[in-house]
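Complex shown without one protein chain; remaining protein chains in place.
Now for subunit A:
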Amino acid sequence: MAWLSENGILVGLALLDGLSYAAAVFMVAVGLNLVFGVLRVLNVAHGSLYAIGGYAAASIGLFAASLGAPPWLGLPILLAAAVLVGVALGPVIERLLLRRMQDREPVLQLLVTFALFMILEDLQKLVWGVQPVVFDAPLKWLGTVDVPFGTDVIPFTAYQLYVLPGVALATLAILAYVLRYTLTGRMVVAVTVDREAARAMGIDAAKVTMLTFTVGAALAALGGALAAPTVSLVPGVGASTIVLSFAVVATAGLGQIEGAAVAALLIGLGRSFAVYVAPEFEVVVPYAIMVAVLLFRPQGLFGVAETRRI
């Protein structure tokens, strides 16, 4: 307790950092989890959709800025770019590739989505080159917020404090509402729980699958678009993101939406506190949390153990 009273303000700072980091991670992981729930495919190419979302948002934003668009317009552009990428790439990938892989061995699905990931990585380089791309107009427009720290103040960007957690919370709430209280959402849940029974009830499972994958792709792209104002988009940005997202999804339990939020929060806060307390463990903390959870709950925090079908 003595440590807490001495370092209480530092804990507060770590909480703020952890929340915004968790929000950014959640945005990518939730799409991955949604897609796995319905398609039962662990989509490695999700990382590419994240990167393409970021690049698309930056390109559209920079183009709009060059035409004299006001900086606030950058925020809706981030959203629009994500929808655009999701709608443009989601149905194509699902229809041409993943649907054909649906009943195949998981290892084959992994390999195919990995191949797609590699192809999309090269496509990014072809379109956007290798030099870092940044679009930070929305972040600069929102400015900074001074958080008191003893007699000092610590400037945080308003984008980091409000926009990232806000969008993550809104995404979680909308997804939870749609899945629980709308007909489309219930159809998605039905296909997730038992695809064959859902089809027997008259649900067009193929349509639901395509819709879900498109939403998942748009969420990945939104994750990238939201990151675009703060990060530099470079080749490989998708790969590093997808690895962390896998950790979140495995910790949460595959197919769990709310679980992804809790796991992202655990990992975000864990990493943030590590920077303050033991920075040498910063890199390993997310994976240590994952291993600790899987040791005691192999199905993840919120996953349901399934009987193996022979």
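The definition used in the following text is that contacts are C-beta pairs under 8 Å (C-beta built on N, C-alpha and C of every residue); 3 or more make two chains touch, one makes a residue touch a chain; residues count from 1.
Assume contacts and distances are computed from a predicted model.
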item	value
Hidden subunit of the complex - UniProt protein name among "Peptidase M16", "4Fe-4S dicluster domain-containing protein", "Branched-chain amino acid ABC transporter substrate-binding protein" or "Cytochrome (Ubi)quinol oxidase subunit III"	"Branched-chain amino acid ABC transporter substrate-binding protein"
Residue in contact with the excluded chain [from A:20, A:33, A:48 or A:209]	A:20
Contacting the left-out chain in the complete assembly, out of A:104, A:140, A:180 or A:207	A:140
Residue of A:113, A:160, A:192 or A:245 touching the missing chain in the full complex	A:160
Candidates A:100, A:125, A:180 or A:207 - the one touching the absent chain	A:125
Interface with the undisplayed chain - residues on subunit A	10, 13-14, 16-18, 20-21, 24, 121-122, 125, 129-132, 134, 136, 139-140, 144, 149, 152, 154-157, 160, 227, 230-237, 239-241, 271-272, 275-276, 279-280, 282-283
